[in-house]
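A single protein chain has been omitted from the complex, and every remaining protein chain is retained in its original position.
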Amino acid sequence: MVKVAIWGSLRVATEGRAEVEVDAKNLRELLDRLADAYPGIKPQIDRGVSVSIDGLIYNDSWFTPIGRGSEVVLLPRIVGG
Amino acid sequence: MALDDKHEADGRVFKVVGTRPVRPDGIDKVTGRARFGADMSMPGMLVGWVLRSPHAHAQIRSIDTSKAEALPGVKAVVTRKDFTAESDDVLDNCMAGAKALYDGHAVAAVAAVSAKVAKQALKLIAVDYEVLPHVTDVDEAMKLDAPVLHKDKTDETVPAGMSKNVIQRFEYGHGDVEAGFAEADEIVSRSFKTAATHQGYIEPHACVASMGPDGQADLWVCTQGHYMVRNVCAPMLGMDIGKLRVTASEIGGGFGGKTTVFLEPVALMLSRKSGRPVKMVMTREDVLRATGPTASTSIDVKIGMKKDGTITAGWAEMRYQGGAYPGSPVQFGAMAAFAPYNLKHVKTIGWDVVTNRPKQAAYRAPGAPMGAYVVESVIDELCGNLGLDRLSVRLKNASTEGAKASYGPRFGKIGLTATLEAAKAHPHYSAPLGPSQGRGISCGFWFNFGGDTSVSLSVNNDGTISLSEGNPDIGGSRASMTMMAAEELGIPYDSVRTIIADTSALGQNEVTDGSRVTFAVGLATIKAARDAITKMCSRAAKVWGIDEDAVIWEDGHAKPAGPNAGKFPPMSLAEIAAQASNTGGPIAGHHEVNAEGAGVSFATHMCDAEVDPETGAVKILRYTVFQDAGKAVHPAYVEGQFQGGAVQGIGWALNEEYIYGKDGRLQNPGFLDYRVPVASDLPMIDTVIIEVPNPGHPYGVRGVGETSIVPPLAAVANAVSAAAGVRLTELPMSPPRVLKAIDTARA
Amino acid sequence: MTQIHVSTTINGDAGEFLCEPDETLLDVLRDRLGLTGAKEGCGTGDCGACSVTVDGRLICSCLMLGAEADGREVTTIEGMANGETLHPLQRKFLEHAALQCGICTPGILVAAKALLEKNPNPTETEARYWLAGNLCRCTGYDKIIRAVMDAAHEMRGA
Partner (left out) sequence: MRYEAPRTLESAVALMAGEKGSAQILAGGTDLLVRMKSGFAEPDLVVDIKRIDGMHAITAEKGGWRIGAAVPGAALGEHAGVKADWPGVVEALELIGSTQVQGRATMAGNMCNASPAADSVPAMVAADAVARVVGPNGTRDVAVGDIATGPGKTSLTNGEIVESIFLPARPKHSGDAYLRFIPRTEMDIAVVGVGVSLTLDASGTCTAARVSLGAVAPTVLLDQKAAATLIGTKVDDAALAKLAAACSAACKPIDDKRGTIEFRTKVAGVLVRRAATIALQRAKG
């Protein structure tokens, strides 16, 4: 299981929990399981998210491995100028 | 810099990286030969002009183009009806649908044989507008009785009962801010406003589109991302992506403002309808009225501090209007505002709001400068109230490796402390100040990212290298790529020529944004060079008749790996290249990657300002940037990014602003009254490059392009507030505002 | 509307062109003569990207009609280098990395050349005020000013 930190305004979809657990070994599984378990998060996932894994930010790479002890934080999709 | 684990590049002696060679496009750019967006012409070319709404908000009842179409010399007229693709905000922004949503919103376009005829034709287009009430201020737009722009764009995060102009709510943080404030010895709460500013690139948007009756098209355009232009425009035109080839011209500045499309789909449509190439070039007025400024904001912030300087809690509520469509960068403001500080209790709330202004476009670290401005202003005030040294307090609270960022994750290796220590040790910090002068400090943070990148590197028969990448070069990146390829291959800088390939030549490339190019394209370039090296080693092995594993690459030569591999003289890249046909054919390396995991970036800025207490005029006396670059590939262009970002920030702080009249029309759509800094406004901008290698890049490179605009708003505001003797809470700090603040404080 | 016939000297070469009476010199240079080194950043004399000299005087070519050029000597960025030999200012701009995107560069070089012809030994402040009409959004002017001062130094033979 991976612990995922959820930002404040999405916590309405996680019954107020700031952190949820899903069974995922990589980024794709993480997003799929999150959307399955917490349908309220799905619209934001569709709008775009980034995921911070151990402090580094990932946007798209499905097969980025997520270790057991990894720190995982859901973020709105990062853009730049 | 002490590091726990070794970086690949540690101890590596670079030969090319870290030097300051002349950029490959340099001669073209100092002789006038470089071709920018508007410098292209094609045989039989028409010119396209856009009709824009004079109203801030209006229903478009009908558009009658018949008289324009009948004018001799007019070859095509386009309105939204010509675009049959599914509507989205980007298309609607390029050509208004049911409503014109801001002053300057495109409503029709004409292609004609000359600009004169086209402009005449625009006057013949009759648009029947039903003018609607408008709103341009973010706080006004949030009121329940405000005119509503869209009925159905609010998302599920917005509580019921708010104005429909409120699109999305964000919340970040951790801990319990109320508990944190209870521990504080001093609390400061303030409200701030910042005006919308424009990226202000000197080159207006321009493109030339040419579409044939077979549906294939070419587009020449100044953009930060020609692959993006292709991917966005093709579906708007109902085309296959592969049928649209986009070539990036030289680009005259972007800063985020050229990360989307405005004219491009319209030019393609005009070309399709007229059957001729069509050139479109914006006027400066068009640029300011209808392309991406950044958000204006209204922010409340509250920070608590102990007498020893420990920040006990930070809270901010941020309201950003991003123009007529969803997508202000408020979430990045809310994420980045407190990122430099390791806080137990922190909370930020962000509201994305729409108003009758042009759709915002990314502007260098989008959303972050305003967040840093309010937080760093209040920290400065707290330091003043408690009599604490402003740099020491920042050092005491600075985020370091392992600190939990206010937006969630724990930081890896970061260089904030190094920038603060460099600032403290710098002579600027201890230099004396005169009367009516003040010094301001600010830290700043930006995420950076990587993204899809494709690079191809050909080994030519004579041993030179042709390097193709797909990211428009805005600030010298071709030089950096050339350097990294030369470094990796072990050959001179002059043996490599780097070009920006068109969209048919390479795989997908993300836009030149997010401070990604030196990081991501650099990474792909190094990997492409390594790919070529592997192939060259294998050719040498064949010639020598040894195992390819027994060949290594050193200083531009294939060499037997050791005495057991056999005694062969090193074979140079040029020798291998010359024999390529005989040893298996052409040699090329390539690399395609989604370069994820870019390292975040921090900076500390220091500014001295003098205020004329009788007029409110501000003079910037001295300015120093301290920023972590990971590894500076071409230090002169790294310094250039630091200096340019600082000066854009100074402009934002002092004089740049979008001014709307009561009629909702932009009052200053020109460089006369949209006041970007001029040479005589400024001192030299000193720079200190800190290098804390980024573990995610083979040479340790971090993006540097954006972070430099994050601290200056607060650095300048803190300097001006110190010099004026009163806290300034509204940007820009134009002379009337500064004078009024001084007079109010004295009264 | 009848086009006007104009005889002029551009970068030392005598030439002729036809233009509309209300056509700016900038449009003539760019659209009729293929000299696209001068850029239009604003069209209102506020950015300096279209700088050229006319009879030795620095001007914005967007604020002059093409018809006015009759009998005048126009010099543009394309006339700055002598064959393969760059003007010292051009060389110093490259050495100092005084350009990023490069759109303002032609105008700034033309303006800086006019400065050094009038004042071979400008102070930093004089250089900054002379160039105040040339907007640059990328560099913050630091490296531009350094390049101009260094070129001036070299040209004085000091």
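Each chain gets a letter, A, B and C, in the order it is written, and its residues are counted from 1.
In this text, a contact is a pair of C-beta atoms (placed from the backbone, for glycine too) under 8 Å apart; a residue touches a chain by one contact, two chains touch by 3 or more.
Small disclaimer: the values here were computed from a predicted structure and weren't measured.
Every shown chain touched by the omitted chain in the complete complex is listed here: B, C. The hidden chain makes contact, of the residues B:70, B:85, B:431 or B:659, with B:659. Although one chain is not drawn, the whole complex shows that of C:86, C:101 or C:114 it is C:114 that touches it.
When the whole complex is considered, the residue among B:340, B:369 or B:677 that touches the unshown chain is B:677.
One chain is missing from the display, and on chain C it is touched by residues 1, 4, 21-22, 24, 43-46, 48, 51, 54, 57-60, 62-65, 67-68, 70, 111, 114-115, 129-134.
Against the chain not shown here, chain B presents residues 285, 614-617, 654-655, 659, 667-668, 671-673, 675, 677-678, 680-681, 734-736, 739-740, 743.
FYI, only the chains that are shown with their structure count from here on.
One simple way to say how far apart two chains are is to compare their mean CA positions; for chain A and chain C this gives 54 Å.
Centroids of chain B and chain C (each the mean of its C-alpha atoms) stand 29 Å apart. Looking at chain B, one finds that residues 199, 254-255 touch two or more other chains.
Chain A meets chain B in the complex at residues 5, 7-12, 18, 40, 43-44, 47, 50, 52, 54-61, 64, 71, 73-76, 78-81.
Chain C meets chain B in the complex at residues 20, 30-31, 35-44, 46-47, 49, 76-78, 80-81, 86, 90, 93-97, 99-106, 109, 125, 127-129, 131-146.
Looking at the complex, you find that chain B touches chain A at residues 155-157, 168-174, 199, 254-257, 259, 329, 331-332, 335, 347, 349, 362-366, 407-412, 446-449, 451-452, 513-516, 594, 596-600, 696, 705-706.
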